[in-house]
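Left out: one protein chain. Kept in place: all the others.
On to chain A.
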Amino acid sequence: MSHQLGRVVSAILQRYFGDIVQQVGSDLFTYGSKPIGMIVKTSGLARPLVIDSLRTLLKFDLASFEPTANEAIADYKLIPDNVLLLIRYPRYLLQVKSKYGSEAELLVEELLQQATCTSSMLLVTIATKYKDDKEKNITILKLKDMFISLVTAGYIQQAPVAELKEGSEVPTLVPVATIVPDIEIRPLVQAMSTGDMSELKDNIYWRVNYDRFHLDFRDEIMIKAITRRIDENAGELMRFLLEQMYLKSPAWAAESSPLCALELRERCRGAAAERPLLHQYVDQYLKVLEENGGGFVRRIGDSGGGQLCVRPGLAARQIVLAALDHTVTERLGSKAARIFRLIRARKYIEEDDIQKNAMLVNKECKQLTYKLLEEHFISVQPMRKAASSGGLAKAVYLYHIKLHDVAQAAQEMCYRSLHNVLRRAAHTRAAHARLVDKMRRVRTIVHGMRLRGEPQQNIDDVEETLTPPELAVLQDVEKRLKQLSTAELELDRNLFLFKWHFMHPEK
């Protein structure tokens, strides 16, 4: 709950929901939880506006509420982590599209837009939207099958259900276990043809399960890391290991329970057609994975052909360390990175020893060390020696890396730059709003004229209302906005790494 987090959350709310929701959101962020009356008072907004904003926040699961002491009104509370997830929505869509195809993409997209929705409503809406689209060939039957497979795979889950306690006006939301539904197709088709949704009696609401997507991201990162470190066969082996892990341990466990190497060999034999080499050298690959796989996999016993254990917790640590190395290199140069690695290797090291071992000029070495200290990449631990006979009490300064603190600092950096990116984009957009608006209008007019089949001459006339300098500016603006937008996505990737790491606290 840092200052930087507050700033970035406020900027995201502004981008997605506008100024008023932003005001309410940052008000809630600063004060923790409070009822409507208090929000109205501190934010200075009219009550209906506050109510509208709270509806938006609650709908998209960006805020929660609980009854106050007197049970009649509710206290509202912002959920900053969920606000940050808004930036990750495109990544979810990409994931589901590449894994399940375009129907799944449509389903998840619509569900993300609606936040919560009943299955029949969801299916009918999408089917009606793409009724005339011959290219995509979307039928309600296919959508239904896809919906069920997404629910089975856990990407979509049942939304929490409201429970009203006796004598209270504020419901409490209780999470429910997801049951794979049995959807009847006939009433849906009927509703689609008549366009009347009121006939559908469906009161089970669904929403996207972000956590399932995060698991996918985690697996992908681990597999990619192994692939890059060893080779593709090893990456595939990692995938099999993770598959087995899902069967035997909780999904977010820091260490899996023992996995049997025999089953793994079976699995490789199954995939022998695609990866003959992997099948041939399973044992060797396992050995390499153990010894040179960054500690992702560990052998914990030899019974039954070998017992293995996957360690996502350690993997997160390794990957965060790599990310930090990279950050230091990019920010302070490779020499600073050398010092950083040296300190990490030695755990605790004196300043003199850094100079001796880093193979740098003394002064430069000191400068870089202090710079690292200043930017919170390393910490210093003074150890006072007892006063020696010389009179001066000498102190030893031990430099070391507190991974948790450094990761926190790096996360703050991400928040800060995310905020900067959002602000900059908002500024650019505001500065060129008129021009962008003009371009959009010209485009719609031209599009309309093309449809009506008007002569090229007239179309050119309309297009020429945008002067060449204006076009140049527009191109520049578009390029810059695209760059900023890409930066947002990249920053979110890094934020995911840190969040994953914090999920497995060190013992």
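Keep in mind that, in the parts below, a contact is a pair of C-beta atoms (placed from the backbone, for glycine too) under 8 Å apart; a residue touches a chain by one contact, two chains touch by 3 or more; residues count from 1.
In the analysis below, contacts and distances are computed from a predicted model.
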Absent chain [UniProt protein name; select from "Origin recognition complex subunit", "DNA-directed RNA polymerase III subunit", "ERAD-associated protein" or "Trafficking protein particle complex subunit 13"]: "DNA-directed RNA polymerase III subunit"
Among A:Leu141, A:Ala162, A:Met359 or A:Val380, residue touching the chain not depicted: A:Ala162
Which of A:Thr116, A:Thr139 or A:Asn420 contacts the chain that the document leaves out: A:Thr116
Chain not shown: contacting residue from A:Tyr89, A:Tyr130, A:Phe296 or A:Tyr415: A:Tyr89
Touch with the omitted chain, as defined above, among A:Leu28, A:Ala74 or A:Leu398: A:Ala74
Sites on chain A contacted by the missing partner chain, in the whole complex: 15-18, 20-21, 35-37, 40, 47, 49, 51-56, 58-60, 65, 67, 70, 73-74, 89-91, 93-94, 97, 109, 112-114, 116, 159-162, 169-171, 173, 205, 330-333, 362-363, 366-367, 387, 392-393, 482-483, 485-487, 489-490
